[in-house]
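A selection of the complex's chains, in situ.
We call the chains A and B, going by the order they appear; numbering starts again at 1 in every chain.
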Amino acid sequence: MTEIPYLRNAWYVGALSSEVAKGPVSRQLLGQSMVLFRTESGKAAVLADRCPHRFAPLSLGCVKGESIECGYHGLRFDPSGKCVLNPHGDHAVPRRSDVVSWPAHERYGYVWFWPGDPKRADEKLIPSLPFNEDPKTFAVIYGYVDVAAHYELVVDNLLDLSHVEYLHPLFRQSGGVAAHKTSYAVEGHTVTAKRLKPNVEIQGLMRFFWTSPSKRFDARANMSWNPPSLMSFDLGGTECGAPPEEGVCMPQTHMITPASDLHCHYFWSVARNREIDSEEASKKLYDITQNVFEKEDVPMIEAQQRNVGEVTDILSLGPVALDPDTPAVRARQILRDLIRSETAA
Amino acid sequence: MTEIPYLRNAWYVGALSSEVAKGPVSRQLLGQSMVLFRTESGKAAVLADRCPHRFAPLSLGCVKGESIECGYHGLRFDPSGKCVLNPHGDHAVPRRSDVVSWPAHERYGYVWFWPGDPKRADEKLIPSLPFNEDPKTFAVIYGYVDVAAHYELVVDNLLDLSHVEYLHPLFRQSGGVAAHKTSYAVEGHTVTAKRLKPNVEIQGLMRFFWTSPSKRFDARANMSWNPPSLMSFDLGGTECGAPPEEGVCMPQTHMITPASDLHCHYFWSVARNREIDSEEASKKLYDITQNVFEKEDVPMIEAQQRNVGEVTDILSLGPVALDPDTPAVRARQILRDLIRSETAA
């Protein structure tokens, strides 16, 4: 089949900040083996994970000051990929001993990288996620899941939340799938699947933080997609009729990065404006969220992929289309158009 | 190499009844991913294990009344594969939303399916196994083993029981392989390897149920093959000179179904006319039988397959032929002839 290329001039998430805090991270990203690390002064760096000497992964080494040291024979490389130390012989750095690097930036709890033209790697193009850097209002937890499937299957999953009714027993709601009615909107390159549910019973993750005696609330669950596969989820519930900002707000991010054609990385964050100092609440929320992804979503998505073999674009197989598929189909179209423009340029 | 097609107009075992009693079963059968289930009213059904909406496996869903519900977004399908419910939007069932189904029938503790022309799927063609539905006379235990080898290697194993002497220490008998002398008979499409051993010491599984003071008995161990790979095994022992039906009767079935060219399913049953109410006897018999298959036969058969790589017909490699190979060679010839007729038609 014809593989669809990746969008290259875009920021992708490569690692959680909490991962690089522990040391170099090796990860397959857009078909490339990369090492992500943070120098002692705090600079994020993303290099090819292959020493030019004996092709050992640099990720098996460790950070030394502002560089990474190969764990096999000790060559060191700075964040630009330049070899800055050869400890052997006369210490001369051989020619052609640099490694490829990619623009990198750490923000919002994620390490971002730019696989396209470095000159266009503007940090302002990283989507704004203010709730992830507002510790006075929000506590944020982060997680990571490895998925053996094409990244767009994960996007499909998130843009059609009607699956919650069938796949996630914990979040089932009275009224069944009929209560999942969704409108959608496209603004620029952003696709949003909107679910506004006025005056419904307290439900989902919000029930854990709902302290009012009211048994019903106004709920919202709006999932926004931005190319290539960056999603933010405005989840919240308020007293019936009250403005959204007064209620429980649980804004989330779901960042999907292709590893290769049949494999992707799923980075997520869940913020909350309730019990923000409670480690117990954070742990409970992490366990629930990670468990739902690992035990319910990922097995289903990976089974889909196995069922279509190595096909990367399931639309090419002519699936039966249902009502709630519309936002995901639109997102796929927008991404195809952007990739086509980029490839043509 | 030239792959030999499967015989299509034939009943195969797809699952144990005890498996579908617990819910939908996913299984690779003759190269197809199928879901086998039993509706609430008890009807057996076999469908393609792939929802036409997002290609999720239906086996991850559950049985609802007379249909199976997809566990991802809730489409429902009846035993004929027809989509009978779309819970989304206006509830209209989209065109081209049915899935492939195969004729299915549950009998003798097995779920059978017919991968050929549905019009020819006559339930009377299922081989007669009366001991498996005669609970007043026989207790029956069932088991399943997955085998990473071509299905005919399992047939070879069963049609040449001289291997018992080398592979199964528990069933070795005095006299060694010389005591395994076997005649064989072909009647129609049935090949039987017959071993009648008058006046020998009590041996094999029968020793567990032999209560007479006699130290010797007349034993029989007759293995019959029917195409494509359905085997029944008449194992028994009587007082010397007494008619067979008076002794210990342990009629067995060994049903082999191809999963793919290099993988098969081995379904087995062992009936007995002794201690038929003893759960302890059933458990002991199950443990011994399953253990012999899993720890002794299957590792040997899988090692054979690994040793010949992806070859599916080991006769094409010119093996050295020994005396006890004759029944298996005859069975292979009969099956080849049937497949050739079917392919030509």
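The rule we apply is simple: contacts are C-beta pairs under 8 Å (C-beta built on N, C-alpha and C of every residue); 3 or more make two chains touch, one makes a residue touch a chain.
Please read these numbers as outputs of a predicted model, since none were measured by experiment.
*Asks:* Since every chain is the same sequence and 2 are placed, give me the total copy number for this complex.
*Replies:* Total copies of the sequence across the whole complex: 3.
We take it that only the chains that are shown with their structure count from here on.
*Asks:* I'd like the Å distance between the centres of subunit A and subunit B, where a centre is the mean of that chain's Cα atoms.
*Replies:* So the centre of subunit A lies 47 Å away from the centre of subunit B.
*Asks:* Which positions of subunit B touch subunit A when the two form their complex?
*Replies:* The touching residues are 33, 49-50, 52-57, 60-61, 69-75, 86-90, 94, 96-97.
*Asks:* Across the complex, what residues on subunit A touch subunit B?
*Replies:* So the residues of subunit A touching subunit B come out as 156, 160, 162-163, 165-167, 176-178, 299-300, 303-304, 307-308, 314, 317-324.
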